[in-house]
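Below is one structure. I have some questions about it.
In this view, the complex is presented without one of its protein chains, the others remaining in place.
When the chains are written out, they are named A and B in that same order, and each has its own residue count from 1.
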Amino acid sequence: MSPELVLFLQTLVSGILIGFVFSLLSVGLTLIFGVMDIVNFAHGEHLMLAMYATFWMWTLWGIDPLFSLPVVALLLFILGVITYRLLIRYVLDAPMLAQIFVTFGLMVFLRNLAQVLWSEDYRRIGDTLLSGRIELFGIFIGRPQLFASLGAVITTGLLYFFLKRTRTGWALEATAEDKEVAGLMGINTERMFALAWGLGLASVGVAGALLATFNPIFPEVGTVFVLVTFVAVALGGFGSVPGAFIAGIIIGIVQVLGGFLWEPRFKTVLIYAIYLGVVFIRPQGLLGRR
Amino acid sequence: MLRLTRVLLILVLAGLVLAGCVAPQPAAPAAPAPAEQPAAEEAQAPAAPEEIVIGAIYPLSGALAATGVDLKNAVELATDIINNEYDLNLPLAKSAGLPNLGGAKIKLVFGDHEADPEKGAAEAERLITTENVTALVGSYNSAVTATASQVAEREGVPFLNPESTSPTLTERGFQWFFRTTPYDKLFAENFFEFLDEMKAKGYDVSGVAILNENTLWGTDVATLENEFAQQYGYEVVANIPYEAKASDVSSEVQKLKAAGEDVALLQASYVSDAILYMQTYKQLDYAPTAIIAMDAGFVASEFVQTLGDDANYILSREVWALDLAESKPIIKAVNDMYKERYGTNMNGNSARAFTGMLTLADAINRAGSTDPAAIQQALLETDIPADQIIMPWKGIKFDPETHQNVLGSGIIVQIQDGEYKTVWPFDLASAEIVWPFPKWSER
Partner (left out) sequence: MQRIRWQLLVLVLVVLLLLAFPFYVAQPFLQRTMILVVMWSVLGLAWNILGGYAGQVSFGHAIFFGLGAYTSTYLFTEWGISPWLGMFVGAGVAVLVSIVIGWPSFRLVGHYFAIATIAAGEIFAVIFRNWKAVGGAVGIYLPIIRGDRLIDYQFQEFKAGYYYIILAMLALIVLVTYRLERTRMGYYLKAIREDSEAARSLGINITRYKLYAMMISAAFTAIVGTFYAQFVLYISPNTVFALAISIQMALVAILGGTGTLLGPIIGAAVLIPMAEYTRVYLAGRAGGLHLVVYGLLIMLISVYQPAGLMGIYREWQHKRAARGMVNDSLPVATAEGGADDAVA
């Protein structure tokens, strides 16, 4: 292959790989939104907590991220349920502003709590079972990124299967459709909401554990990913799991390839512009329902 | 209801007229504090105050809190050395307090600016007006130093800046602003002097690539590097500014690869992006002839900690390095004190803040009073020799116009086995330079 082609393909592959990470991050956010119309502004901070959890398990007990992943997911699931029970429950029927406000407060709280507890230092997990890279026809693929992509596909797949093929999943979707009717049908909507938060955060937990293998960990790490995640969720259509998944990959490719072909400093502008372009034509996003 | 509107309107107009009338008079009743204060201090002057209050404005919380704490520790250590007797060859170390002011002690008051220029100005104002500080030091972030020193300029209070390197700061023609640290212009020129000297040694590079984060600091640096590249005759093969809060930098690295690897990469990055870049270089196998960094992220303590061996062979400009102690024993003495108290070694930031504080105290002592004009005059007459500072500079002496320390100079360090070794200027070097940057597959 010619060097130009290699360079181009390499860029494309890098874009797809980071795109999967965006996908995984967006899926959890969109699930919560789909079920109860609440945007979790503390999403980035939940990611941060998951990364720290992975980091501490690795540092203190030497548990490899590959094995701590399910534990982190479980921890985040519990955190999601607690967050719902302690906070979100009270603002379900409040105006949208109050809902934004409560998760915004949670964001400020968690980010600064992390700073007080663990300091502003940047941390990184050293060599893990997932470290290294693979070379394919002169194209390099980082193993952590590859595993993150796999994780994204599996998690999204499981989530989708759960929503479409299990009784609890149907109940969740019914609650998302109409809370009152679902309640009348005998669904415990309160439990469904808690479940949505648990699942949403659990998928962030998976993302955090995988991301922690190749991204520096620090209290403000959430801010790096959260805007892109919001855009991915909105682009895919609020509440649509497949939409968020596809949008994440699109954003990854656009960002990396666009940055390479055009000016890197404008790559975020490109994402936002595409988002605005799409929603101006299709206000409900790619796969969203009105 | 309409009546209320009218009344309100009239009152507002009245307020505006009032503001308009009162404003031109400088001695308005609203501003008695600044008018009375100097008088009160002059009255005290013969008796010599027991305490001299100095304000220090640093990012003590928020994203830069870790650096802020380093800086705070450094000025506290300097203050302790001034206030008590130590057998060190530093200004004011051997005496307790300031001898020319009857042994008056220095008291520090801290302000937290959270890296926000508006808050920096607010803190400067608060420290000057309510804490009655004699002088200010700070504020690390160039943008905050800009606004905080503006307040000091307005109030006529000396502002000593030990560690902001944006060139514009000393180009504003301020009367009360002094900067001890060498600044980015000098550092950028250092790079090309260094490359020229390497060329003389037989190590040639065909050109440079410039990679910089896209805020005030990185942009300033890149502009200067471009200017000097032209002046020194180096081709700039790529010029890539990027957004510092990056989740992924593969497009930037691919662009660098496309521009060719037979160049020296001049990089200006903060910590998280510096780490991200190093990982991406490794993954995508990018190894230019040399990576020469403009300190910041590359000299943060976390850089080597998180990257381990992958951090090796990076060159970075620095203002200070611990291995300078080999040619300057005073550095070891001060660093030992610092390490005993705070548990870490000093770094370029804390060493500069320490030096700035001593310079300011030295000037206040020579002024012999807390009168701002006398301190200003004393600062202009500052002449601290090279052997009395812990920096690799030729001394401290301010330019009468810009108030920039003209004796400052930079060094270039290289990370070797996880430690920063001085490699340039060659006469201060403690280790031989590794050149070129080894390919990732060969290390």
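The rule is short, and it goes like this: a contact is a pair of C-beta atoms (placed from the backbone, for glycine too) under 8 Å apart; a residue touches a chain by one contact, two chains touch by 3 or more.
As the structure is a prediction and not an experimental result, all values here were calculated from the model.
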| item | value |
| --- | --- |
| Residue touching the undisplayed chain, where the options are B:105, B:154, B:366 or B:394 | B:154 |
| Option touching the unshown chain, where B:61, B:344, B:388 or B:409 are the choices | B:61 |
| Touching the absent chain when the full complex is considered, from A:8, A:56, A:104 or A:262 | A:104 |
| Positions on chain B contacted by the hidden chain, ascending | 1, 4-5, 7-9, 11-12, 14-16, 18-20, 22-26, 28-34, 58, 60-62, 65, 68-69, 72, 110-112, 114, 116-119, 121-123, 125-126, 128-130, 143, 146-147, 150, 153-154, 166, 168, 172, 214-216, 218-220, 241, 243 |
| Residues of chain A in contact with the chain not shown | 33, 37, 39, 87, 90-91, 94-102, 104-113, 115-116, 119, 227, 230-231, 233-234, 238, 265-266, 268-269, 272-273, 275-276, 279-280, 283-285 |
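The criterion applied here is as follows: only the chains that are shown with their structure count from here on.
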| item | value |
| --- | --- |
| Chain B contact footprint on chain A (complex, rising order) | 7, 10-11, 14-15, 18, 21-22, 115, 119-124, 126, 133, 140, 142, 214-216, 218, 220-221, 223-225, 228, 252, 255-260, 264-265, 267-268 |
| Chain A-facing residues of chain B, complex | 61, 63-66, 214, 240-243, 245-252, 254-255, 257-258, 271-272, 275-276, 279, 283-285, 300, 302, 306-308 |
